[in-house]
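Taking it in order: structure first as structure tokens, then the write-up.
Only one protein chain is missing; all other protein chains are in place.
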Amino acid sequence: MTRKEIQAQIIQAVEAVKRTNPMAGSITNMVTINFVANAQLAVGGSAAMVYLPEEGEILAKAGGATYINVGTLLPIHEEALPHTAKVLHEAKKPWVLDPVAVGIGSLRTRVLKQFKAYKPSVIRANASEILALAGLWELEGGTETSRVRGVDSTDSVNAARSAAIALARWTGGAVAVSGETDLVTDGHVVAYSYGGSHLMGKITGAGCSLGGVIAVYATVASPFIAALTGTAVYNLAGARAEKKTSSPGSFQVQFLDELYQATAEDIANNPFELEIA
Amino acid sequence: MTRKEIQAQIIQAVEAVKRTNPMAGSITNMVTINFVANAQLAVGGSAAMVYLPEEGEILAKAGGATYINVGTLLPIHEEALPHTAKVLHEAKKPWVLDPVAVGIGSLRTRVLKQFKAYKPSVIRANASEILALAGLWELEGGTETSRVRGVDSTDSVNAARSAAIALARWTGGAVAVSGETDLVTDGHVVAYSYGGSHLMGKITGAGCSLGGVIAVYATVASPFIAALTGTAVYNLAGARAEKKTSSPGSFQVQFLDELYQATAEDIANNPFELEIA
Partner (left out) sequence: MTRKEIQAQIIQAVEAVKRTNPMAGSITNMVTINFVANAQLAVGGSAAMVYLPEEGEILAKAGGATYINVGTLLPIHEEALPHTAKVLHEAKKPWVLDPVAVGIGSLRTRVLKQFKAYKPSVIRANASEILALAGLWELEGGTETSRVRGVDSTDSVNAARSAAIALARWTGGAVAVSGETDLVTDGHVVAYSYGGSHLMGKITGAGCSLGGVIAVYATVASPFIAALTGTAVYNLAGARAEKKTSSPGSFQVQFLDELYQATAEDIANNPFELEIA
């Protein structure tokens, strides 16, 4: 794909979402669940969140794509998460994984190991999580032991480049690594997306809600385009919001406003660079 | 009741809440739990949320009214929801039901079926949910199979008119159907309440938090007046907030501000029409 072709597909994805209000259901953590839903609504999607295995299955089948975030695990997740991921895989429905805090706790490890076979269409995470997940799945570029520190990254995006490419090649989908400059790859092409704001690290859920927004775009676009579109609108909205405020409370409000106001052309024109993987 | 009498009762309800800060406890979903509490506080009430059956019972007995929203079910809800509803019914305490996503999943169906006997004082839902609940309870006007799509309505408010009336006649309470124009009925009178904003559909929880606010008013007023007062203050605050902002992040902030600033007279004078059911 050329740069122009990618931009045309971003425009198509954004407009299709605004026109059709597609639903992307989620099983996600309780810290940022409200922000995930509001971000999905702001870009034009529809949101629904569940916890039970049976309801995960129903949502998986009913939605155009599904978002799974392993942030705050409860006992019910032991069954709900693998079951829903299996249903998605078997139904060939796109799904987005956020492997929050991979490496912390045995349930998280068991669940994330099982996800290897269910091949998430998009994996969205910070660099440390990408390295640790590739390690857990025994792919190239992964780290043997997790260097994840709570929910924050201690590694740079470029350090996770090979791991991201290996993960994308394994799933046949795309990987989005969030950091100062974001990296999005389908295993063949690497896109670097620019923009954002340091204040996105001063509010909780910038990463989680990006995963939910990518799931919205995955209802109408390929994993790579969905991941790049979501990343681009986040970089655009972050940069614009920072021009209007310098503190996190008002930044979060302004950020949602900018997500809502961003046009398809704005998002397609947000700066990015392409490389061969 | 005449229009004037209704307005006088709305004024009494709003002023009584502002003066006495009544508590309306909730068992509600995790997506919008914070917004429910903040909306309840903004109109002058007090909020408390629980999950355990024993705590549901304590809250039911301690509060002037209780709010039950079946949004994000966990295994504990299987026992907590029917138990709390039973306690409320036996203690003749008002309670408000939001049958979110009725028809999705077997636990939700089992719980909502049991609620028929415990007669919620107010049912607050969108049109598709009202139709599906009336169907589940085998009342007139209901649909046999749920057309609920995630948490959104696919039916118009007026399509749910007979179902709403049938539900209100069954419970002996009131029903509030949320849509572009809202319908509130006690089974004998139908009130149409005007106002609101399209942006209320662009933030998550406008409906859920309305249920919580109706519960606050139900601590001091009849189910019909509580439902109409809550619906009116939502329509007023939505319309006012939209005049000050055009994007969902700042709309939600402004909406809470308008809930807080609305006077009893403002709310009673929000446009509504009456019909015989």
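A and B are the chain letters, set down in written order, and residue numbers restart from 1 in every chain.
Keep this in mind: contacts are C-beta pairs under 8 Å (C-beta built on N, C-alpha and C of every residue); 3 or more make two chains touch, one makes a residue touch a chain.
Being a predicted model, the structure only gives us computed values, none of them experimental.
Undergrad: Please identify which residue in A:Ala16, A:Val31 or A:Ala239 touches the non-displayed chain.
TA: Considering all chains, including the one not shown, the answer is A:Val31.
Undergrad: Quick one: say which of B:Leu41, B:Val102 or B:Leu183 touches the chain that got left out.
TA: Answer from the full complex: B:Leu41 touches the omitted chain.
Undergrad: Can you work out which residue in B:Ile10, B:Met23 or B:Val233 touches the chain that's missing from view?
TA: Here the residue in touch with the unshown chain is B:Met23.
Undergrad: Out of A:Ala16, A:Ala62, A:Ile203 or A:Ala239, which is the one that touches the chain we can't see?
TA: A:Ile203
Undergrad: From the list A:Gly105, A:Gly172 or A:Pro271, which touches the chain that is not on show?
TA: Answer from the full complex: A:Gly105 touches the omitted chain.
Undergrad: In the complete complex, the non-displayed chain touches which residues of subunit A?
TA: Per the touch rule, subunit A residues meeting the hidden chain are 29-32, 34-35, 71-75, 101, 104-108, 149-152, 201-205, 245, 247-250, 252-253.
Undergrad: When the complex is taken as a whole, what residues of subunit B touch the one chain not shown?
TA: 23, 25, 30, 33-34, 37-38, 41-42, 46-52, 54-55, 58-59, 62-63, 74, 76, 252-261
The rule is simple: only the chains that are shown with their structure count from here on.
Undergrad: Between subunit A and subunit B, what is the gap in Å from one C-alpha centre to the other?
TA: Between these chains, centre-to-centre, one finds 34 Å.
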